[in-house]
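What you see is the complex with one protein chain gone and the rest in place.
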Amino acid sequence: MAESEQASRRMSLGHDDVLRWIRAFGTEVDANKEQLTQLDAAVGDGDHGINMQRGMSAVLVKVDAAGEEQDIGALLKTVGMTLVSTVGGAGGPLYGTLFLQMGMAVAGKDELSPDDWAAALEAGIAGVQARGKAEPGDKTMIDALIPGRDALKAALAGGASFEDALRQSADAAGQGMRDTVPLVARKGRASYLGERSAGHQDPGATSSHLLLEAAAETWGEPEQTG
Amino acid sequence: MAESEQASRRMSLGHDDVLRWIRAFGTEVDANKEQLTQLDAAVGDGDHGINMQRGMSAVLVKVDAAGEEQDIGALLKTVGMTLVSTVGGAGGPLYGTLFLQMGMAVAGKDELSPDDWAAALEAGIAGVQARGKAEPGDKTMIDALIPGRDALKAALAGGASFEDALRQSADAAGQGMRDTVPLVARKGRASYLGERSAGHQDPGATSSHLLLEAAAETWGEPEQTG
Amino acid sequence: MKKLINKPEDVVTEELQGIAAAHADLVRVQFNPHVIVRADAPVQGKVGLVSGGGSGHEPMHGGFVGPGMLDAACPGEVFTSPTPDQMLDATKAVNGGAGVLHIVKNYTGDVMNFEMAAELAGGESIEVQAVVIDDDVAVQDSLYTAGRRGVGTTVLAEKICGAAAEEGRPLAEVADLCRKVNANGRSMGMALTSCIVPAAGKPTFELGDDEMEIGIGIHGEPGRERMKLAPASEIVEKLAVPIVEDLPFESGDQVLAFVNGMGGTPLIELYVIYNDLTKLLDGRGITITRNLIGPYITSLEMAGCSITLLKLDDELTRLWDAPVKTAGLRWAA
Partner (left out) sequence: MKKLINKPEDVVTEELQGIAAAHADLVRVQFNPHVIVRADAPVQGKVGLVSGGGSGHEPMHGGFVGPGMLDAACPGEVFTSPTPDQMLDATKAVNGGAGVLHIVKNYTGDVMNFEMAAELAGGESIEVQAVVIDDDVAVQDSLYTAGRRGVGTTVLAEKICGAAAEEGRPLAEVADLCRKVNANGRSMGMALTSCIVPAAGKPTFELGDDEMEIGIGIHGEPGRERMKLAPASEIVEKLAVPIVEDLPFESGDQVLAFVNGMGGTPLIELYVIYNDLTKLLDGRGITITRNLIGPYITSLEMAGCSITLLKLDDELTRLWDAPVKTAGLRWAA
């Protein structure tokens, strides 16, 4: 990347940035509700899109009402609590836990560095694994989240810009998502299908890709300075 | 009809003839089961063909078992009783009563003259009307039976041969059956439809036409002499 | 045709074998001809209650045989009235000396077959009275037609008269009570899908993906009108307003509200319908004091529902609440 662009590079995330990401995720879920539901119908019970959409609408109402009083940690916890109490199914506790643990990791902060963001994501994913006991390869959201997290950390460690790191993270999550297709599910509802679960993309991995893609897109734009 | 054919004209019906008619009716019901059921589905509950077929199969088993010991009256009563106890629905009591009353009218006889046959039919139809209270024009089997009976009596009174009278009777029943199409049903299940029953042919009138048609065809052949 | 059956012609017999095996504590099943009789029949000195009709409406009537309800049920072939010999056998089996009441749904076939049975029972010196239930407001009534069909009120009449018979009331009183229930009950039904008679193998009628049939009978007989699919609240209006206006049910009335499933409609939808019904009746000052919600008078696998309202007084309420112990309805005092 050219030297001249350095100035506009994003070095941190404010409350507003995080909110824009949450909104962008909500928009993505809305736009992909049908696809998520279709994917879930093939290997599960056909409600993943519906559930996530119900949860994210509730989240948007909630964060609007909460205003900007909250620090980022509190904001993420509000998102998590709202998802826990509105999504239900497997998605509710898992996405709820993801955001709750992210919020705990950055409790009290009004600004996040790229490393704070990576640490939050790491904590969130650890929470999902503690709750759901899924390992990579079990054909779950973990299969998008872990490559996404690892790519983010590797890029940042290699000195990439935050924008580039987010893009690599989202792309790795996308690859992880696509890589769920041939897998035989070992966790969640799809595991009831045994061998018949192979050949279908995991709905939760798909929504998790949307989550990291929303981050890359929202924060990948040059920062508005001035 | 030419003088030379006079000799082969049928002047009476024996036990065997009546049995052949019953069998022929059974065959007709079998062959038209689907059509009767279709007609009944349009204005009723779609079981007329199924019911009549169940009843006539039972009748054939019964008359086979009974052998030729019975007089014609007893034979017809056996048919009636069997229909009553196997057909059910409206068809069971109505066709059952038809045969029972025919049997009563010719009780003890081993041979029926054309006038005996006409009297039996008349008694049977009176029984159907006593049981079902239907008048001509109500869109029921009565609308095939009464024209059939009247044509038979008129033809015999006019000096027609039995064969001719039977043919005229069957044709009049056929006309009566077709004439049920525009009628609005006032009796039976089709009456629940009110105006919507118009435009459909009555299933019971259709099976009654088969009954008289079977007589015309079975007995319309020159009698086997010798 | 997608059904859990073996051969279409064996459905009724195998169903009855299943009932016989499952409910030997409540009923005896006789197979030739088909009759379901209360296990302890005849109950001496008690009026015997017999009903019957085509099969395919389960749990009606066989599921309503037992203490506090029917003494016997005569199951016909699917959607086909049973025959007089079934009814005669049932009548003889339940005659405890106090006479027998035939509860007959108003269909030409049912009425004629029960009439023949009553004539035969008369010949054997059993006192029989028959009451015909004709509560379906979807059908125009007239002196010159077959009149209204018997539908949901039948279930309520069987329960209430069953309780009265259990109390030892005489035949004439139980018959009068049955007429009273019929006079105070009104019903109407609708279908989202057709049913398939096993022997026919295909739907009795065709409905478009966006159509429903209002005023349907319980045998897949076509209804009053076919219309575009509508929300539950409109369906309730289409069914309940004609019912309310027919009797009429008026402000201050107390009613039993019976929301019935047609066989293919799950309970979750019936509660949505019931909820809309409470609102409609509330708006007219009519109070639901008793209710029954579920598939009780069905039409094979038809999706749809019917609503029955029965105007209650203290007597009817008390008899409705009385204990009943059958496969289909069961409660204690």
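Every chain is named by a letter (A, B and C) in the order it is written, and numbering of its residues begins at 1.
By our rule, a residue touches a chain if its C-beta (ideal position, glycine included) is under 8 Å from a C-beta of that chain, and two chains touch if they have at least 3 such contacts.
This structure is a prediction, so every number in the text was calculated from the model and none was measured.
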item	value
Visible chains in contact with the missing one	A, C
Contacting the left-out chain in the complete assembly, out of C:Q30, C:N106, C:T193 or C:T308	C:T193
Residue in contact with the excluded chain [from C:E15, C:D71, C:D135 or C:E221]	C:E15
For chain C, residues in touch with the removed chain	2-7, 11, 14-19, 21-22, 55-56, 58-59, 63, 192-193, 209, 212, 229, 231-233, 235, 263-276, 278, 288, 291, 293, 295, 298, 300-301, 303-305, 323, 327, 330-332
Where the missing chain touches chain A, by residue	37, 41-47, 50-51, 54, 84-94, 131-132, 185-189, 191-194, 196
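Note that only the chains that are shown with their structure count from here on.
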item	value
Each chain counted as touching chain A and chain B at once	none
Interface with the most contact pairs, given as the two chains involved	B-C
Chain located farthest away, centre of chain A as origin (C-alpha)	B
Chain centre separation (chain A, chain B; CA means) in Å	78
Euclidean distance of C-alpha centroids - chain B vs chain C, Å	34
Chain A and chain C, separation of their C-alpha mean positions in angstrom	56
